[in-house]
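The complex appears here without one of its protein chains, the remainder shown in place.
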Amino acid sequence: MEAVWSADAHVRGMLAFEAVLALAEADAGVIPRDAADTIASVCQTVTLDAFGIFRDAARAGTPAIPLVRMLTERTPDAARGFVHWGATSQDAVDTALVLQMRDGLDLLAGTLRETGASCAALAERYADMPMAGRTLLQQALPVTFGLKAARWLAMVTRQMRRLREVRERISVLQLGGAAGTLASLGDAGVRIVELAAERLGLAPPDLPWHAERDRVGEVAGTLGVVAGAMAKIARDVILLAQTEVGEVAEGGAPDKGGSSALPQKRNPIDATLAIAASRLAIGMVPIVLGAMAQEHERGVGGWQTEWEALPDLFRYCGGAAEHMRDALRHLRVEPDRMRDNLERSRGQVMAEALTMALAPSLGRDNAFRVVRDLSEQTRAAGQELQEVAHGDERVRSVLTAEEIDRVFEPAQYLGSTKQFIDRALTEYRALVTPAAGDATDG
Amino acid sequence: MEAVWSADAHVRGMLAFEAVLALAEADAGVIPRDAADTIASVCQTVTLDAFGIFRDAARAGTPAIPLVRMLTERTPDAARGFVHWGATSQDAVDTALVLQMRDGLDLLAGTLRETGASCAALAERYADMPMAGRTLLQQALPVTFGLKAARWLAMVTRQMRRLREVRERISVLQLGGAAGTLASLGDAGVRIVELAAERLGLAPPDLPWHAERDRVGEVAGTLGVVAGAMAKIARDVILLAQTEVGEVAEGGAPDKGGSSALPQKRNPIDATLAIAASRLAIGMVPIVLGAMAQEHERGVGGWQTEWEALPDLFRYCGGAAEHMRDALRHLRVEPDRMRDNLERSRGQVMAEALTMALAPSLGRDNAFRVVRDLSEQTRAAGQELQEVAHGDERVRSVLTAEEIDRVFEPAQYLGSTKQFIDRALTEYRALVTPAAGDATDG
Amino acid sequence: MEAVWSADAHVRGMLAFEAVLALAEADAGVIPRDAADTIASVCQTVTLDAFGIFRDAARAGTPAIPLVRMLTERTPDAARGFVHWGATSQDAVDTALVLQMRDGLDLLAGTLRETGASCAALAERYADMPMAGRTLLQQALPVTFGLKAARWLAMVTRQMRRLREVRERISVLQLGGAAGTLASLGDAGVRIVELAAERLGLAPPDLPWHAERDRVGEVAGTLGVVAGAMAKIARDVILLAQTEVGEVAEGGAPDKGGSSALPQKRNPIDATLAIAASRLAIGMVPIVLGAMAQEHERGVGGWQTEWEALPDLFRYCGGAAEHMRDALRHLRVEPDRMRDNLERSRGQVMAEALTMALAPSLGRDNAFRVVRDLSEQTRAAGQELQEVAHGDERVRSVLTAEEIDRVFEPAQYLGSTKQFIDRALTEYRALVTPAAGDATDG
Partner (left out) sequence: MEAVWSADAHVRGMLAFEAVLALAEADAGVIPRDAADTIASVCQTVTLDAFGIFRDAARAGTPAIPLVRMLTERTPDAARGFVHWGATSQDAVDTALVLQMRDGLDLLAGTLRETGASCAALAERYADMPMAGRTLLQQALPVTFGLKAARWLAMVTRQMRRLREVRERISVLQLGGAAGTLASLGDAGVRIVELAAERLGLAPPDLPWHAERDRVGEVAGTLGVVAGAMAKIARDVILLAQTEVGEVAEGGAPDKGGSSALPQKRNPIDATLAIAASRLAIGMVPIVLGAMAQEHERGVGGWQTEWEALPDLFRYCGGAAEHMRDALRHLRVEPDRMRDNLERSRGQVMAEALTMALAPSLGRDNAFRVVRDLSEQTRAAGQELQEVAHGDERVRSVLTAEEIDRVFEPAQYLGSTKQFIDRALTEYRALVTPAAGDATDG
């Protein structure tokens, strides 16, 4: 992701724009074929000083101005007069940006695919492994670790689909000339836009979009959601990795997650850094959205804001995804601790199961009250809920001792867990198999 | 939008959930048909104290808890025991939220459609009305006011499309039970989800999504983009309405936009309030995205954040859209000022036209340098560029006096303007005509 | 906080402004004394329709316009012509805002003071109660619960100090007339500003600040920090309240924190809602800061943004503080669980103590390596670190068996804990005792 958003990549993108612009103009008969071929060839082979371009950009206001100047200097005399013909700086900068966003989205989709693969493996392997489901960080009732992984997976799968849609939507050329009329191309403007777009594998835009940045905004919103999704998984991993919970640990390199003071520490570093990266990525989203209010035919401040915010957004979102991919790939799962923790509530985690066992006879509302009483009694007395239930007349009038015992087996109270896991696996696999997928997120 | 996000509407949504839950459970044979009918009937007719519910929510942690309590109290004995059977608070709250988001999206789509209609009318009427195109708030070269409106229109049309997609994607039921396993519904869970979803006109979710909030995040991102789009149009209107520019003014009621101190003032109130609303809406986006990191099976802080942030997001985004609809509907356009302003640059706004007229003979780079010289000369001498061009040998060696004069006619230098306007109109109309559209954003 | 930021309170603030304006102008001889007295009297006694004012504000652009209109209508003929003399809408709106911010800051300071009192009580009571210190949510080495509370306290104390400073700085009148020159007051402008400010207990501003919103921005930043501080404490409480940790629980009303599905649940509701409120408050900060770029002599969008963002910021920040005050006031502390958890690391939490005991002889770097080895050995074998240490030759060559045992007593490895707690208590008490404090945050 660093490479995709490097100064060099941006320069290469602008050169790609200048090349196809010239070629498309030659196709349309607006500039001589020879000149176009020369320009395209220079664009492909020239090495420009990206550092110098960005240093000069601070004075020029855009990197396209020094780039066009340098490119013009390097182009042989006969073709020199046709460089950047009919275009404006923003045409080059925005098209380069589009190419970088497309690459960035592909990279991110690839990372999510790997993350999804790890989730799928965990979902399948631990489909039947009971653990405490937790709401507001209190034990609620049993789930399985496979279900938790399946929920992560379903979210990742949905994001992979979103990235495809957004990729499609933002893969459009920018070409409008200085004020978006293509005035300098006479009658050939629309035709040249189509030809140039095709050469870059982009769609032609309906209209130039110099100051209508909704496509950019959509990318930002989408990456913000991906970053939020990564934080959700990271938060779960960190909570499960707490000393007192201990149900998972990050694996990876042996020296990973140590401490400078504490010899015993094994910190969940990848999930930690994923959370940091996610916060940073999400922080970029309103910057990009707030920058959408761009004035008239070219923004004075808003457009320039994107130049820092978008690369950082991709870097941070990519970082969050990569850290979570690594965390999940090497995740160590501790089934014993899952079992131990389920037992630590002294049966309280099965209170709903008991309620629902009583409900057909007592009504849900009465059953709820009975179990709440028993639950408080249990807590006060430091007993097991199962034991208290056995001793309670209201319960005994409805359930046999055997039925009561059965209520307290977590594996018998998992409802649709299995079906949910299967669905998440099916959806993910449908998306990543060659037939359903396309070449872009391989 | 206030009504959609009122406490009453949320209560109605939760009651709708409780009703279809009971009916679907009866369909699946899990609870008695009579009980379900009774519950559904109470849900339709009962009037609950929304204020009291939300006051108690601060203690209970969710509004569903007091609601279920009140509903249970109001339900006749025989059915009482089957209220909220197998569900959890979040099932009711989230499903109500989905219903409100769906209504909110429909309302917003309707407002955008009206905004689009005003843009379309302006685009058509002023298609040929030249005005100064401005980049970085400097006059650049001529556009038409119709083109500016067409660019607004294209952006609005794209957002209408996005809202449809998002509406589709978020219209899913929430039903997972206390930890997302539907354990309390035994084998019937998945079937009940399908039946309940169908009754509400929602899709059944792949998996319960109590703590996977990517759908909510996508709504936030999308509304943020709509808000940004509104701010772009608002900013343009405000800049055009400046005393020194004066190309448009907000119309509307005669007392609108007055001042308490200045008798002559006509402030662009709608655009001003649209900008404020847009900033507020965009500010909600990272709050919602940042809240996505929800812990395990139910979030402790993040989920609760949505309860304020989402309604505000819809209100502010809706407000921005409504203000811009009103501003554009009553917009007064001043063609004379557009013409005057075009002339105020002393011909500099046609500098690119002159460059492109010279470029076929001199090369774009040389032509650019020549015109930059002339332009500076013009500025220094306080002359007209046209006049200076006539007196310059380099120009005269390439262009006849007649050709020079023609260069300085804005209407001759509009390139693909007309085609762009047509496209924007075509796309908008295709979307809003009954055949292409659907019932939801009428 | 709701009351401070109600529409009524804003109307009262604007009326207070209009009253002192008239009185100060009479003092300066600019308007007749009788007229001023009449106006001031009307302002004190009149009841205006706040709802109507805010409804009309949407057309007028500010609430001051309908307010001045209504006030003028209610003022007897002889004085009517002197209402709002020389002022502009923003003078009234901003001064009302200042009065509300001052009240809001006082309220918040009072809440923090109570929060501080709870922290102080906890710090003192549990000064010597060992618990696991946790870094990156891994047990690190012992702290005491008193120290944790003392760190919360020190942060709260610092915020109380900050609020006092900010209160001082923002308590300034706004009065500049329509463009900030006080032109309509002739030579008397500056004098009237001083007189009016004094009557409201405000400072006169150096210059009118209609479009220079740094004071408002500072309030926003400061409240954002307070909100962040509340979230830190809330997060700690929630983590300590987890079923698997169980070191604290929220107390309060017996039905607080229940669940609609789970009879056994005791959710940490106050801390949960504090986190939500904190996220919302922090989300308001960039909205206010982003709105600072206000155009020329009065902003077109930015100023209007504050009208929603500032009240919400105070409400949310106040809410976070109130929830944490309640959570801490009723906090149930479980010393047994603290002891149990300290033991659950099998002595690993004392690894640094062992390192430092070995370091004088082995050097810190060697000691660190030795203990890291022992620690891994312990983990692999499922043993106690103390036991492993006893069996290790490198340790035995340096420490006696007695010394080893002593290393593993948490209470012996608390360093400066006691001094830190004392400092936090001293600083808090110095701030809240009458001599040191002032009347404003009582």
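Which chain is which? They are A, B and C, in the order written, and residues in each are numbered from 1.
Here is the rule we go by: a contact is a pair of C-beta atoms (placed from the backbone, for glycine too) under 8 Å apart; a residue touches a chain by one contact, two chains touch by 3 or more.
Nothing here was measured: the structure is a model prediction, and the numbers come from that model.
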item: Among the chains presented, those that the missing one touches; value: A, B, C
item: Option from C:137, C:249, C:342 or C:431 whose C-beta touches the chain left out; value: C:137
item: Of C:96, C:150, C:371 or C:399, the one touching the omitted chain in the full complex; value: C:150
item: Chain not shown, touching residues in chain C; value: 61, 72, 80-86, 88, 133-137, 140-143, 147-148, 150-152, 154-155, 158-159, 162, 165, 177-186, 189-190, 206-215, 217-218, 220-222, 224-225, 227-229, 231-232, 234-236, 239, 275, 278-279, 282-283, 285-286, 289-300, 352-353, 355-356, 359, 362-367, 413-417, 419-420, 423-424, 427
item: Residues in chain B touching the chain absent from view; value: 132, 134-141, 238-239, 241-245, 258-259, 261-268, 272, 286, 290, 341, 344-345, 348-349, 351-352, 355, 368-369, 371-372, 374-375, 378-379, 385
item: Chain A, residues in touch with the chain not shown (by the definition above); value: 58-62, 64-65, 68, 84, 87-89, 92, 177-178, 184, 234, 238, 253, 255-262, 267-269, 271-276, 279-280, 283-284, 286-287, 290-291, 300-302, 304-305, 307-309, 312, 316
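Rule of thumb we're sticking to: only the chains that are shown with their structure count from here on.
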item: Farthest chain relative to chain A (centres taken as mean CA coordinates); value: C
item: Centre distance in Å when chain B and chain C are each reduced to the mean of their C-alpha atoms; value: 34
item: Separation of mean Cα positions, chain B and chain A [Å, integer]; value: 23
item: Per-residue multi-chain contacts in chain C, two or more chains; value: 238, 258-259, 261-262, 267-268, 272, 286, 290
